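One protein chain omitted, others in place.
Letters A, B and C mark the chains in the order given here, with residues in each chain numbered from 1 onward.
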Amino acid sequence: MNSFGQSFRINIFGESHGASVGIGIDGCPAGLSISPEDFVVDIERRKGGMQKGTTPRKEDDIPIFKSGVFNGKTTGAPITILFENNNTRSGDYEKQRAVPRPGHADFVAGQKFGGYEDYRGGGHFSGRLTVCLVAAGVIAKKLLALQSIVVNATITEIGGETDTEKGLQKAIDAKDSVGGIVECRANGLPIGLGEPFFDSAESLLAHAVMAIPAVRGVEFGTGFAAAKMFGVEHNDAIEDKTGKTRTNHAGGIVGGISNGNELVFRIAIKPTSSTPKEQQTLNLESGEVESFSVKGRHDLCIALRVPVVLEAVTAFVLADLMIREQRIPRILQ
Amino acid sequence: MNSFGQSFRINIFGESHGASVGIGIDGCPAGLSISPEDFVVDIERRKGGMQKGTTPRKEDDIPIFKSGVFNGKTTGAPITILFENNNTRSGDYEKQRAVPRPGHADFVAGQKFGGYEDYRGGGHFSGRLTVCLVAAGVIAKKLLALQSIVVNATITEIGGETDTEKGLQKAIDAKDSVGGIVECRANGLPIGLGEPFFDSAESLLAHAVMAIPAVRGVEFGTGFAAAKMFGVEHNDAIEDKTGKTRTNHAGGIVGGISNGNELVFRIAIKPTSSTPKEQQTLNLESGEVESFSVKGRHDLCIALRVPVVLEAVTAFVLADLMIREQRIPRILQ
Amino acid sequence: MNSFGQSFRINIFGESHGASVGIGIDGCPAGLSISPEDFVVDIERRKGGMQKGTTPRKEDDIPIFKSGVFNGKTTGAPITILFENNNTRSGDYEKQRAVPRPGHADFVAGQKFGGYEDYRGGGHFSGRLTVCLVAAGVIAKKLLALQSIVVNATITEIGGETDTEKGLQKAIDAKDSVGGIVECRANGLPIGLGEPFFDSAESLLAHAVMAIPAVRGVEFGTGFAAAKMFGVEHNDAIEDKTGKTRTNHAGGIVGGISNGNELVFRIAIKPTSSTPKEQQTLNLESGEVESFSVKGRHDLCIALRVPVVLEAVTAFVLADLMIREQRIPRILQ
Partner (left out) sequence: MNSFGQSFRINIFGESHGASVGIGIDGCPAGLSISPEDFVVDIERRKGGMQKGTTPRKEDDIPIFKSGVFNGKTTGAPITILFENNNTRSGDYEKQRAVPRPGHADFVAGQKFGGYEDYRGGGHFSGRLTVCLVAAGVIAKKLLALQSIVVNATITEIGGETDTEKGLQKAIDAKDSVGGIVECRANGLPIGLGEPFFDSAESLLAHAVMAIPAVRGVEFGTGFAAAKMFGVEHNDAIEDKTGKTRTNHAGGIVGGISNGNELVFRIAIKPTSSTPKEQQTLNLESGEVESFSVKGRHDLCIALRVPVVLEAVTAFVLADLMIREQRIPRILQ
């Protein structure tokens, strides 16, 4: 289903070339100040057109509040935020339909929904929906900030290069798209977030981040490197009664529960499926494999847009856990 | 919470040194044949004492059916399976309590539950509970088998070595514990499992596998390697109308939905936290960091026990999706 | 929370005097024809201004589809329907705020949400939101109709009179509001809807109908009269292999599960809380109990508007159960 969260809950809707995309946010504590300006920076961070490697498609992306905010504050009732789709060109999608793009959901969506899906621009599977996550993330980050919790995500690697400009240049030179790694850190977390057995902090975070389009993996703390380590090397020695550990190989989560140290995890982003390079795929009408190349605006490296989305879903999961754990009150002062 | 699944739902309970551990399974279709013999192989696979690197602790681990099975078949009512704890030694846990073991949940559990937790042998956080997952997995695999779906997990790496005996020997030589990588594959899946947006197949699988103790990361298809790839390299060309792709970098999931190819993903397992080596941790009573070493039976490499557990949770998630998608009927013939 | 349903799920949002009210519908099978005309009759049925006893407030109440419908058919992605609020007069709500109206949520909402709630016209607690339920009900009834299931609700009693015009006249004469009884019947149901233990058909229906504003009770079959009956009188003798019973005191549900006979249940609707009569309530500012009377447009008998709302939530619950039971496919032909 298109909803997530227990005490704090989001549901996402919309299609790339439909009337709008949007998000409902239920369970938000009452009394949080919300203004349109709160959303500007994060929505800009997600937008294309501003840095090497992202698409020039410009969209206004102004959040329209349809419910749940009154006199500039959350009311405790469900918040609904819409983003209208103004800048779409649907003309030639009908034609493209017979040729499912590799790496995109075109083929599986057609099969799953019996051909009834809105196939224009990826429809409900479009990365366009992440603007809704960003909006929910702004609210979640404001809630966490009241408890002095800060979430921050950055790109640590593009195309295998920690010098991200270099990784990007490789893709530009190759006239291809490229993948990357995004790391997220959260500071100020209390001990005790996450619940045994299935609502471990890693489980909830992994669930949410794997829903972000193009994510292919997630690792906490030393992650996959832990598989090569010895126990005495990996274990983090506890140093004081606040739970501070000498090292942080665990990435701030032990036994599925936050241990009071910095939360650290990373996700792998695949290269943008739409690449300027010629590719092959099946033509469903002719039944033949044929060559084709994607035209129009596209990101060289989708990872560039991901940090703000990753911050958003991380903040959302943490805020939900903070409410469950009764560490964020239902009415804010 | 300790439950997971939508149409097919498990809830897990119990403590390492309590009366029992167990699992409830709700929503299982009626008419599935169940016999105690079905569980023998998988429970043996999980057990220690049989191969280099696992603990000699022997437990009977006989599943006791408390509900939901009648005349050798599932009834459609909730199934409850208990495993009694017979082989426990609780004597000296009280003393150890002041010294939370690094890498274990001891410290966070004490903080989260205010000191009321059953701290003996890790209590509810013990790996002992995975025997319950294995039991649920047996049932899930039987359901999938009726649809010709097969799930298989194997160790691909220990201590960085693909020759696992070599990796294990390194740990034995170092008198330490060591981590590993486990890979899971599922064949025979239809197109269409997984749902946008938050119930993507990766999201549900990642949620479930990150709940397995000691898992530090999960990656689908090429996973973290995708972050270094170009788009034309990573995209899997569709070759025929069944959705078969030339390569399978996606690991069988595109847009969060199974695409009819083999499901492939891997998880990283940290080294067993209990290592024979001397470690340091805080003594909560004295407030001093002190040296200690774990005594008694322990696995050198917990990864050795994980494949059957990974199969179990994977099969469970897939069976839930199959029921949701109406591909497994509510009454079996 | 503001969501309901398992495999078919709605979430409702909006305030009486906010920008809009709306509903999200998730899990709707793909391929259902949807046109604005489908909604006209039911939305008119709910509207005031057309019969003795309902308010003259006229609203356009045109459903605006924001997602999930493409080329006139549902896509399988979440459907979002908005109703703009055009006909509102908020001017004097600030003043009224100190004087919570008896029978309304004014006082409890203020306490629950710390004064942050949108208090204008009842805000999120307004009966206005039932237009969203009606819209979801239209879709649910279309789904059920494909399986030859028909849901029908009618007023059976107003002010204690089965001649409803007579009951209404009593209220008009008394210059007061009045309550009523609404009965709902569904025909064509298969045997087997509802699940033990907590998802009994009565539990799910009661949950949903008690969420309709002004409902004070629900009874199935002979309901409260059953409490006065003998067993041999109440039991319905089964007459043939289709499960047809001679009588239908059970109202079509036995053991929480539909038995293939007509579903019959009734709800009690309290008199409209806003009555033209003078009432007493606390003035929160002065701390004194004072007299006041409600001005402006109001229904004499809210029960008159309820049948179409009751049909809607009933159809929704039944459709959810039909999908769970795999009796409505995920893709319609």
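Quick note on the criterion: contacts are C-beta pairs under 8 Å (C-beta built on N, C-alpha and C of every residue); 3 or more make two chains touch, one makes a residue touch a chain.
Note that this is a predicted model, so its numbers are computed, not measured.
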Residue touching the undisplayed chain, where the options are B:G68, B:G159, B:G180 or B:P307: B:G68
Where the unshown chain meets chain C, residue by residue: 1-4, 6, 12, 100, 102-105, 107-109, 111-112, 124-125, 129, 157, 159-160, 171, 174, 176-181, 191-192, 195-200, 202-208, 210-211, 213, 215-241, 243, 245-246, 250-251, 254-259, 268-275, 277-282, 284, 287, 289, 303
Chain B, residues in touch with the chain not shown (by the definition above): 1-3, 9, 11-15, 18-22, 24, 26-27, 30-31, 64-68, 70, 73-80, 82, 112-114, 116-118, 123-124, 331-332
Touching residues (missing chain, whole complex) on chain A: 6-7, 77, 196, 324-326, 329-330
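Keep in mind that, in the parts below, only the chains that are shown with their structure count from here on.
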Centre distance in Å when chain B and chain C are each reduced to the mean of their C-alpha atoms: 44
Approximate Å spacing (C-alpha centroids) for the pair chain A, chain B: 26
Computed distance of Cα centres, chain C from chain A, in Å: 37
Residues within chain A bordering two or more other chains: 1-3, 12, 112, 124
